[in-house]
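All protein chains but one are shown at their positions in the complex.
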Amino acid sequence: MLDATASGVYVIAATPFHDDGRLDDASADRMVDFYRGCGVTGLTILGMMGEAPKLDTEEAIGFSRRVIRRCGNLPAIVGVSAPGFAAMRALARSVMDAGAAGVMIAPPASVRTDDQIVGYFAQAVEAIGTDVPFVLQDYPQASGVMMAPSTIRRIVEAHASCAMLKHEDWPGLEKLTAVRLLMAEGAMRRVSILTGNGGVFLDFEMERGADGAMTGYAFPDMLVDVVRLQKAGERDAAHDLFDAHLPLMRYEQQPGPGLAVRKHILKLRGAIQSDAQRKPAIPLSPLARAEVSYLLARLAERDARAKGLGLHPETAGRGLGAEPCQTAVGGSVRE
Amino acid sequence: MLDATASGVYVIAATPFHDDGRLDDASADRMVDFYRGCGVTGLTILGMMGEAPKLDTEEAIGFSRRVIRRCGNLPAIVGVSAPGFAAMRALARSVMDAGAAGVMIAPPASVRTDDQIVGYFAQAVEAIGTDVPFVLQDYPQASGVMMAPSTIRRIVEAHASCAMLKHEDWPGLEKLTAVRLLMAEGAMRRVSILTGNGGVFLDFEMERGADGAMTGYAFPDMLVDVVRLQKAGERDAAHDLFDAHLPLMRYEQQPGPGLAVRKHILKLRGAIQSDAQRKPAIPLSPLARAEVSYLLARLAERDARAKGLGLHPETAGRGLGAEPCQTAVGGSVRE
Amino acid sequence: MLDATASGVYVIAATPFHDDGRLDDASADRMVDFYRGCGVTGLTILGMMGEAPKLDTEEAIGFSRRVIRRCGNLPAIVGVSAPGFAAMRALARSVMDAGAAGVMIAPPASVRTDDQIVGYFAQAVEAIGTDVPFVLQDYPQASGVMMAPSTIRRIVEAHASCAMLKHEDWPGLEKLTAVRLLMAEGAMRRVSILTGNGGVFLDFEMERGADGAMTGYAFPDMLVDVVRLQKAGERDAAHDLFDAHLPLMRYEQQPGPGLAVRKHILKLRGAIQSDAQRKPAIPLSPLARAEVSYLLARLAERDARAKGLGLHPETAGRGLGAEPCQTAVGGSVRE
Partner (left out) sequence: MLDATASGVYVIAATPFHDDGRLDDASADRMVDFYRGCGVTGLTILGMMGEAPKLDTEEAIGFSRRVIRRCGNLPAIVGVSAPGFAAMRALARSVMDAGAAGVMIAPPASVRTDDQIVGYFAQAVEAIGTDVPFVLQDYPQASGVMMAPSTIRRIVEAHASCAMLKHEDWPGLEKLTAVRLLMAEGAMRRVSILTGNGGVFLDFEMERGADGAMTGYAFPDMLVDVVRLQKAGERDAAHDLFDAHLPLMRYEQQPGPGLAVRKHILKLRGAIQSDAQRKPAIPLSPLARAEVSYLLARLAERDARAKGLGLHPETAGRGLGAEPCQTAVGGSVRE
């Protein structure tokens, strides 16, 4: 069960489909194994980038069960944000029964004032039950809901089952510091903070007090290394590795085409069999595909050069031949 | 099956719950009978004021089946707007199999440009099937999506299964005229236009070319009479009746507390057993309840006075003792 | 100078233009006299319905000066909401120097959390000076900013120069009651509350504790009477009068065409010489013009009938021949 000491990388998992749009069970299994090989601490499924709204209820529950089972000892968090509490409760109870470690909830755009936000989470907790650990997702760009640090504090203090803040306000570095300060001052119980937003500020977020990342960048092994290096105090090495990936991370973070990029790379890395998305989907144009190839080639070349220069491999840009992740092989990215 | 010649009043039905939040099947039946007694042409269920998002999938299908069965020869339209096409398709196919006359679809806030709106409906039609008649809901205040008349034209022209426009842009009189003009000019196939927005512009909407109303005002018998009077050319009588109800209609149209008002009156009129809403709900405060009582009393008094003055009863404000609607009795509104 | 005891009707004044778009000085004077004749307590200029953003700075100051001078002993409030504090300060200081009683400020859409809203008003007060009485405008439909009663309390408590709340949240009756309750409990200093939103809830707002209205309905004499009747405890009479006007008020409240309706009636009543608006403007279509004529005729007829029936004239619908307002004559509305 998820608790407030969680740290590391909880990768936002893709939802694999066959080319014809059916859920791809075999790829779901393979993807879990791939993520495990990348060294992630846990998985988060049915997130915003997991095409959750494109599944009907039965599919959502079936997919969750399969992934949770394959995860084994890896904790799995399930996104249960829903237009209403009945559906939220139904999904939350189903996945917890199936062995999920917790659920994730983002507020709907209709709540606006501090009190409305706090009230919404009170109703959500009442709906799912106080025994279900939950992640408070703070993602204003997607939800339209702006939570002040003092509002986050009120929610955390009101609900012992709030185990984690998924921090993806943008910009968010000062907010992260403000929330951690409330905890340091004793004004707020300590909870885990993992950061999202495609990871594009993970380098400094770790220095501001994040416990890790919860995002779906197609090189979760890099996220794992950055988190580990920062925790080990190897700041420059962390930034070197991070910076090497930033051009691609930025490209993958684009709302819309970003998911196509992510699935495309996951397919190249052998994690899933097809990069198909359900509609509405923005496919990868031929130009975009070529741009991704160029970025991948630069990443691979950088990896090679760093080794030639005798630099520490971890600082050289985790390329496509990363060892810890057996399913990723350098050769497989030549399209 | 719904087609483009539909007219009259399709009442937006409430979803009756027990005080403890369970669906109230007996009230669902009673409510259908009540609406039939009010003279409506059809029902629309799982609309925005039908608390649709508060039902889980199973409940939504079960409730739809029950209402459709009870409707018998009355056509029932089911709202199937959903965050994704899988859920939309699943619900649409279920309710059509159960005997629904058609479905209603509003676009999500994420579509913005004319092309995006048109594209969304193309995908929705592909999802539900071209054999399912659908109502295009144009409700910018709720959806955030602004459709120009030319965009409505493109959707109607692209999809033979589009049978009706639910017009509830606000303000909307000029838009209604513009859409009707496109039809008159032959630029656009004629479809039915029913109007929403709580009915507060129904008086003039009928004069601008509407075929009737699709809204849930708790006196649908009045809506039926206004539509009939306007079609019969009795303009002054239509306005007299409408104006008598406007103070209450305005009160009931308030987003948030409006649904509480509506369910409260439906309960007073004997249509449903409880005015309970599922959370999140805005209950009726004691002050608001007293204000509604005051408005109802004025409506009843006006009814009486009109009769005393020898005015045509239909022009006098359809009060609480309206004959065609057997479940509504004047005495029942003394709380 | 405006203070927290203000009550009555502060009419939102139109900004009169010549047909060619130039400011019409003579009409500005005539309009002030008209409003005075209607019995208003004060004027508010450069409000959202005053086409303020369509004036350049020089025009805004010139128009304000002229109106303030003509107002004489009638207090004039000037809307100074601006994209930045430099422009807000410049306008506020100019109009206060010219004799304005106070200014009105609405927050920009960019502020969202409670703290951000409170912080914005702190900066605004710093900009205009603590010696300038200001009206806090709470109009979420236009501003996009949702203020909880507790947020209003914080602003009022922080700034002695906050003299008035312009309440036009919608729906807003419960909020009005909540704010008044905070005052009654001593949690918040008492300030004046005038209500907006075209006046369409003024009947109950007065019963909920409003001190009057600040809106621009083209029959401010009716608003004056409703406020007076409610203060005198003549509830039924107030509602009778109000209800008679509601069909037209509703029509005039429409965003967009509403301003055209308002200026059209003000012209019919002799208050201004032209109903021209500056671009962007939504003109009155021939159909809409005819609808307004119909509503005006019904209002006049009702007035006559009420007199014939021996009803108290004030309960009969203040029509077009209202005495206190010499510029309004029944005959003048036959177009």
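Think of it as A, B and C in the order they're written, each chain with its own count starting at 1.
The rule we apply is simple: a contact is a pair of C-beta atoms (placed from the backbone, for glycine too) under 8 Å apart; a residue touches a chain by one contact, two chains touch by 3 or more.
This structure is a prediction, so every number in the text was calculated from the model and none was measured.
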Displayed chains contacted by the hidden chain, counting the whole assembly: A, B, C
Selected residue (touches chain absent from view) among C:D3, C:D25, C:E59 or C:E157: C:E59
Touch with the omitted chain, as defined above, among C:A4, C:A87, C:M146 or C:A297: C:A87
Residue among B:S7, B:Q123 or B:S150 touching the omitted chain: B:S150
Residues belonging to chain C that touch the chain removed from view: 51-59, 82-87, 89-90, 109, 119-120, 123, 126-127, 278-280
Chain A, residues in touch with the chain not shown (by the definition above): 170-171, 173-174, 177, 200-201, 203-204, 207-208, 239, 242-243, 246-247, 250, 254-258, 285, 287-288, 291, 294, 298
Residue numbers in chain B that touch the chain omitted from display: 112-116, 146-148, 150-151
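FYI, only the chains that are shown with their structure count from here on.
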Chain at the geometric heart of the assembly (C-alpha centres): B
Geometric centre distance via CA averages, chain C-chain B, whole Å: 33
For chain A paired with chain B, centre-to-centre distance based on mean C-alpha positions, whole Å: 41
Sequence positions of chain B contacting 2 or more other chains: none
